[in-house]
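Of the protein chains in this complex, all but one are displayed in their positions.
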Amino acid sequence: MANITMNYAEAVADALKLEMRRDPDVYVYGEDVGKFGGSFGVTGYGVFEEFPDRVLDTPISETAIVGTAVGAAAAGMRPCVEILFMDFLPIAMDELCNQAAKFHYMFGGQMKCPMVVRTALGAGMGAAAHHSQSLEAMLCHIPGLKTVIPATPYDAKGLLISSIRDDNPVAFLEHKMLYSLKGEVPEGDYTVPIGKADLKREGTDVTLVCYSSMVHRCLEAADGLEKDGVHAEVLDLRTLIPMDKDAILNSLAKTHRLVIVHEACLTGGFGGEIAAIAAGEGFDLLDAPIVRVAGPDTPVPFSPALEAEFLVNAPRIIAAVRGLLG
Amino acid sequence: MANITMNYAEAVADALKLEMRRDPDVYVYGEDVGKFGGSFGVTGYGVFEEFPDRVLDTPISETAIVGTAVGAAAAGMRPCVEILFMDFLPIAMDELCNQAAKFHYMFGGQMKCPMVVRTALGAGMGAAAHHSQSLEAMLCHIPGLKTVIPATPYDAKGLLISSIRDDNPVAFLEHKMLYSLKGEVPEGDYTVPIGKADLKREGTDVTLVCYSSMVHRCLEAADGLEKDGVHAEVLDLRTLIPMDKDAILNSLAKTHRLVIVHEACLTGGFGGEIAAIAAGEGFDLLDAPIVRVAGPDTPVPFSPALEAEFLVNAPRIIAAVRGLLG
Amino acid sequence: MAVENAALKPTLLDLYRTMTRIRTFEETAHKEFLKGKMPGFLHLYSGQEAIAAGVMSVLQPDDYISSHHRGHGHLIAKGADTGRMFAELFGRVDGFCRGKGGSMHIADSSLNILGANGVVGACVHIGTGAAFACKHKHRGRVSVIFLGDAATNRGTFHEALNLAAIWDLPAVYVVENNLYGVANCQRDYMKVEVAGRAAGYGFPGVTVDGNDVAAVREAAGQAVARARAGQGPTLLDCRTWRHWGHFIGDAAAYRDPEEHKAWLKRDPLILAADLLRSEKWATQADLDRIQAEAEEEMLAALDFGKNSPLPGKEELYTHVYTG
Partner (left out) sequence: MAVENAALKPTLLDLYRTMTRIRTFEETAHKEFLKGKMPGFLHLYSGQEAIAAGVMSVLQPDDYISSHHRGHGHLIAKGADTGRMFAELFGRVDGFCRGKGGSMHIADSSLNILGANGVVGACVHIGTGAAFACKHKHRGRVSVIFLGDAATNRGTFHEALNLAAIWDLPAVYVVENNLYGVANCQRDYMKVEVAGRAAGYGFPGVTVDGNDVAAVREAAGQAVARARAGQGPTLLDCRTWRHWGHFIGDAAAYRDPEEHKAWLKRDPLILAADLLRSEKWATQADLDRIQAEAEEEMLAALDFGKNSPLPGKEELYTHVYTG
């Protein structure tokens, strides 16, 4: 299979098109995903053009978007719906967490909800408190839901195909600052398995566990650390639920030091779960305190001066690693 | 001040009445809180009777209950609203997390939202997947919100008075299986400070960090462990946000062993945050892996046989401590 | 009760049988609950039987329905096995949900029942989503959504009905308007009649005597025909009355005893029985036999349900994810 260079948004679109060709039950709907092409342009990469009858605009009705997907999925379809900004997912939290996630269980396995909710998370656009959050931790506490969060075009396409084919509801979290990121993506069909982390860089001195845009910040930090002779391992979780615990523990067995990096606010973030696993099952592997590098416990501010301070960057990661290595 | 024996529901009602007497801006509203007295009977303990014009029934409109409280609070009132079951709080997640929690910050300190959302959490009534959840972790990731979760009538009354007086939005989480729990409660006005944990039992061998109904399970477990000569310390966090980190670290400095106990599902639960603090700032205090005893990663099942298995009980806590002490 | 249709004769007897089975199921469950044998909460359907029976009588087996916390009647009318229903209510492994759901989550997906639901108003989206599937995948099928009057105040109602309208979905919204949502009367929580709400979305809203099974059948038949013909959704506002409190344990002291008495006289079973007898479509002996059969069925069903084993502990961990 030949590789093509494409950006993350195109890679998402590519997955949508392939799955819609393969499976007539896959429908896409959301706000302005039709002719307008989606507010981040994803469905504009030929998805609406190829499937004008299966890419549908909805009113501003987030609970209906997610809630009807549950019913459609339970009735045999495979909806892949879009919630523009992850900040609006709390509007549809009942539909996602109480309905989609619990359908299979609460009906004793009679029904299933094969549906995907795609949404854009993250700060960096000066979009302030209501258009910038990273709320993945809220989803990761809900059994029955899978949470997928790719950092590269390759992973985005492969994971979205897996997500659409999955018989469980999947929250598919795209970082808005990654949409224009280019990468090599195989043409045609391939999958990246849900639940498998990816070692984006090998190292021996410290493990940086991360996901989404922070993978790139960690890779930059690893480059920087390399200059000091520090070999950082960068583990991209790629999916948060199910989490690839073994990958974390295997890496700790090598490095004995853990730095967890996420853009989301520190307190109550998914980093806590990672830390708990490491300090529980991995306790004997650890030679040093677990460090979390994360967003501060504040809403995302508008002013670029403050937003820059909010965002985790490579220097902060480097400083944390240096602090840890003493 | 004389003490009176009253149950947890009465203690909550007592706080409501005292604050409504003291402050004419305090209004209570929610579904069936009026003449019916509330589905768990709280406002039936004389709150509606004394304030029939300030205890208002609403339609089944959870987003309006919380969302209008935001506006009323911003316009100078002090609403204390009720969402019947915590399972329905996801319906109003935008209002609570995007509006109430962010008002002060996103408007640069111009506005404040002194409001309380009371809600009942927890399993144990055979009420199944939609009436049994413990979703506190979802709230603890949202800066701007405080999360209060009392385990005793005394704490319930004192903390609710503090919560109503607080100028920030507070999620006040009452465990439905505690409503009938009796305890000594001072007559009249007193406060329990938000952000202070309470050492419910002193010990030297292991710290059990817990909250809500699990405080009682931990106290039972501590009794059981005592028979083996194991002295367990039981630390009731009482408020999750802000969390009393110092109390946790001080206890670990004594016991060097941490078991975290919550009823909520394990993965993504608030236990992760506690673990991360302990394995970070408290790393050098720890002599053993951190253990979490929590609900399994499943929805809450209906069948009593399965619900009993879902719930954390003293034997499970005892077993975890024994496993830890080797 | 105006009956235009002579063809109603055999149907009405069937409807009477369905209603009797529902009533008997609920009475049996009620007694067991009061004995302390059933866990959780029970919201009895007694008094509302004409709605489930009438609506379901115009559906095809593969049409979808979505239901709510007061959902036993819907299952029975659509053909679910009452033994497995009791097993579910007792939290036993032969229950439709293997005991994991209970009364508030009872469902038989083999009959395209998308479940009772513990979240008021959730069914509105679920059923609308099923209507989406009917439009795009299962052409010719319809999706019927049962909801309470109080549920029409939820935002989900608004968003779903609007979406169904603009997409011309084959959906029928059946509001079981028993005038109360727990302890509050409809007039305390809305200033309009339920049927009037359809106007906000641009499709018909029809007020129906929800205790008259023939009237329900007639109105539902028209709504379903509209939906099947691709003409979009209809809202039926079926006026009815629950015979008991909101759930077992609620004495319903908030209702006017006189009003309660008046409604009991309009018990849907009494109305149907009166008609059957006055039209001489059935004798009292026929009706008694139907009652006796229902009692026999429910005794056996109860027996089956009660004696079904509890799920093993390992069941706690299954069905979180598929596969």
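In this document, chain identifiers A, B and C correspond to the written order of the chains, with residue numbering beginning at 1 in each.
The rule we apply is simple: a contact is a pair of C-beta atoms (placed from the backbone, for glycine too) under 8 Å apart; a residue touches a chain by one contact, two chains touch by 3 or more.
From a predicted model like this one, the values you see are computed outputs, not experimental measurements.
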> Touched by the hidden chain, which of the shown chains?
Replying inline: A, B, C
> Which listed residue, C:S109, C:T156 or C:S308, touches the chain dropped from view?
Replying inline: C:T156
>> Just to verify: which one of B:A13, B:V55, B:V70 or B:I164 makes contact with the chain not shown?
In response: B:V70
> Which of these, C:L13, C:I166 or C:A225, touches the one chain of the complex that we don't see?
Replying inline: C:I166
>> Touching the absent chain: which residues on chain C qualify?
In response: 153-159, 162, 165-166, 188-192, 196-197, 199-203
> Can you name the residues of chain B that touch the chain not displayed here?
Replying inline: 24-25, 27, 54, 56, 58-59, 61, 63-64, 66-77, 79, 94-95, 98-99, 103-112, 143-144, 146, 167-168
>> Considering the whole complex, not just the chains shown, which residues of chain A touch the missing one?
In response: 31-32, 34-36, 39, 57-63, 87-88, 91, 125-131, 296-299, 301-306, 309-310
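Note that only the chains that are shown with their structure count from here on.
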> What is the chain whose Cα centre is as far as it gets from that of chain C?
Replying inline: A
> What whole-number Å value describes the gap between the mean CA coordinates of chain B and chain C?
Replying inline: 37
> Using mean CA coordinates as chain centres, what's the chain A-chain C distance in Å?
Replying inline: 41
>> At least two partner chains per residue is the criterion; list those residues in chain A.
In response: 94, 98, 105-106, 143-144
> For chain C, what residues touch not just one other chain but two or more?
Replying inline: 97, 99-101, 105, 117, 119, 155, 320
